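Of the protein chains in this complex, all but one are displayed in their positions.
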Amino acid sequence: MKNLLSDKESGKPIKVKVGNIIVGGDEKIIISGPCAVESYEDLLSIAKELKKLGVHMLRGGAYKPRTSPYSFQGLEDEGLKIMNEVGKIVDMPLVSEIMDTRDVEKALNYIDVIQIGSRNMYNYSLLKEVGKTNAPILLKRGMSATLEEWIYAAEYIMAEGNLNVILCERGIRTFETYTRNTLDLNSVAVIKQKFRLPVLVDPSHGTGLSELVSPMALTAICAGADGLEIESHICPEKAISDARQTISIKELSKIIEDVNKFTTYF
Amino acid sequence: MKNLLSDKESGKPIKVKVGNIIVGGDEKIIISGPCAVESYEDLLSIAKELKKLGVHMLRGGAYKPRTSPYSFQGLEDEGLKIMNEVGKIVDMPLVSEIMDTRDVEKALNYIDVIQIGSRNMYNYSLLKEVGKTNAPILLKRGMSATLEEWIYAAEYIMAEGNLNVILCERGIRTFETYTRNTLDLNSVAVIKQKFRLPVLVDPSHGTGLSELVSPMALTAICAGADGLEIESHICPEKAISDARQTISIKELSKIIEDVNKFTTYF
Amino acid sequence: MKNLLSDKESGKPIKVKVGNIIVGGDEKIIISGPCAVESYEDLLSIAKELKKLGVHMLRGGAYKPRTSPYSFQGLEDEGLKIMNEVGKIVDMPLVSEIMDTRDVEKALNYIDVIQIGSRNMYNYSLLKEVGKTNAPILLKRGMSATLEEWIYAAEYIMAEGNLNVILCERGIRTFETYTRNTLDLNSVAVIKQKFRLPVLVDPSHGTGLSELVSPMALTAICAGADGLEIESHICPEKAISDARQTISIKELSKIIEDVNKFTTYF
Partner (left out) sequence: MKNLLSDKESGKPIKVKVGNIIVGGDEKIIISGPCAVESYEDLLSIAKELKKLGVHMLRGGAYKPRTSPYSFQGLEDEGLKIMNEVGKIVDMPLVSEIMDTRDVEKALNYIDVIQIGSRNMYNYSLLKEVGKTNAPILLKRGMSATLEEWIYAAEYIMAEGNLNVILCERGIRTFETYTRNTLDLNSVAVIKQKFRLPVLVDPSHGTGLSELVSPMALTAICAGADGLEIESHICPEKAISDARQTISIKELSKIIEDVNKFTTYF
């Protein structure tokens, strides 16, 4: 791994600004919201709760990459518009996954941070396309990507001129079946030691089990993560997708408290 | 895995026609050519040799998905044009990987079969886009895709109306480091038993070592594969990419002989 | 991997003699029998059928390594004695797994080939102990052992003076859940190219699904395997353990026919 823009030796640590929020600075950044945008009313009610808790950014899936073509594929453009309206009301930056090169420009009319999902980490056309914008990009690790490949995916974006890359570890695929994925916190520690980019952790996908989200969220912060991306819902059990790993507003509130306590002392 | 278009119970075996060639019929189909299209002259000289051997289709990479953005990314559009010219001369159908939804329509002016590479198996936007054409699609398995996910990726294409899907097993990612990937021939046997789609095997990526291509090519046929996709080059050691797993024309000739001998007796 | 006794450069191919049978010679060797020895009567009836088919050696589990301590652990010593009695009647060499260093010497009073199971491939004390005998050792690959570690496990036996090692590929642990394991036939091709030791394949554990045993058995032979170890039972569905991957005598008969046909032409 040489000649990288993301290497610590290639420059000082990168702090990604999203409005007034700085990812990679002293504050631990919390991104939360439902797996999928389901309706304006639902998203607004979640968003208001999240805003009260001090969540920094609102996430929601408009385009949903589902294993089966017969599963709900998201509200698509309509989902982005709903997010945009809700975002204005609660005054929170918006994060949503984009999967098609043709949607990048349009999406930036509605949202602030483009998420590249795990399934598209190797989609180099998409990486180059978002590299041509100057929007903050949240780059999730591919489900079986090596650390080297993940960093190179970031470089695909950076090499086009966009240094606003935020990495996000979300668990890797192993033989273990008890948890949905194996959260690889070694990778977070490596990134903080060797690379310039901020890194978040997604304990929702990283465990796949709502009861593990809270312990692994704090654990991720302890490993050095600059923040967390967590799936939450007013009624987790009613979530259209990823219900098994979605937590309630109350559980999220406790996580934020713990993270704040941790950062006070360490 | 229910209600699938690809399930054996959902219809009779699918034979994909590429010109006069039938993938999924009695004849074992050989697709070969260089990893990357390097120049008109080189491709033409390889293609002439392959044609003599009875290779059915010519493959060549125009858009190359490389781990590093700093590696050679392929000749892109120019590569497709070179393929097209060479294809006319040798009268062979052409197979090349397309990675961007915006390139699908254009590409079909030059090539016959669109390859979806391992890194884009989960690129559902691309799958839907090629599903809207009626071109034959060669769908490689994702490097850590489960059989179920792979079949669903095929369904993404089929659900849009294009049933011309050819699966291609190319090895999966495991802890083993001696070989580049672990060729999963169990999956080939399962597909032949349970699904309607033809399936090829790529022993070049499936092993990563040229000396293993020959034994694993025949082994794949024995597992039930409908054909093979193999990287070959006039001078394997001079190949710009994947040199370590590329075989010579002479080695390919021997493989074709073995495959023919096998199919005569079994 | 240097200075190995098992390296092709270190000597000529090793043929392991078990009575009159030669493993690693021209003939493909078939080892079959039930997962577990269940009773004298059952084993005898299976053994007679296997003998008729030309199966070379009889396998049966006396000591059973089960995931749960609460599962049937095998008939242990009694199982070895039953095997011995049955073996005399049908005149077949006997293969059984031994797990404890203290059982090695005793076991050789009853059986001919000591099997080291997948779970004990790293049990170096046991490897050294069987290395001190001159009995044939059937060394299964650990479920997540690299090729290098497996070969070194063989060297643990050989370094003690016992060169009678037969390797056996039985599938490795990957993320795929459709099959019990992923049969790694790349490893068989590598062993035949680089190492002196004979190698068998166990398609029963390698797939975990009885309907895949037959196609993968022939495929393994095609990859270069010197023989097969297959779980069979008079009534597969009544087998105490591994019923889902056990085949009937009739299915086994068909496999042997196919293998003989294959070896006639190749």
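Read from first to last, the chains carry the letters A, B and C; within each, the first residue is number 1.
Everything below uses one rule, namely that contacts are C-beta pairs under 8 Å (C-beta built on N, C-alpha and C of every residue); 3 or more make two chains touch, one makes a residue touch a chain.
What you see is a predicted model; the values in this text were computed from it and never measured.
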* To do: For the chain that is not shown, enumerate the shown chains it touches in the whole assembly.
  => A, B, C
* With respect to the chain omitted from the figure, which of C:40, C:122 or C:262 is a touching residue? -> C:122
* Contact with the hidden chain (one of B:109, B:177 or B:264) -> B:177
* To do: Pick out which of A:33, A:61, A:206 or A:236 touches the chain that's been left out of the picture.
  => A:206
* Structure fact -> In the full complex, subunit A touches the hidden chain through residues 144, 146-148, 172, 174-179, 182-187, 189-190, 192-193, 206-207, 211-212, 215-216, 218-219, 221-224, 261-262, 265-266
* Footprint left on subunit C by the chain that the document does not show -> 3, 65-70, 99-102, 119-120, 122-125, 128, 143-144, 148-149, 152, 155-156, 159, 173
* Asked: Which subunit B residues touch the hidden chain?
  -> 144, 173-175, 177
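In this section, only the chains that are shown with their structure count from here on.
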* In whole angstrom, how far does the Cα centroid of subunit A sit from the Cα centroid of subunit C? -> 48
* With chain centres defined as C-alpha means, what is the inter-centre distance between subunit A and subunit B in Å? -> 34
* For subunit A, which residues are shared contacts with two or more other chains? -> 144, 173
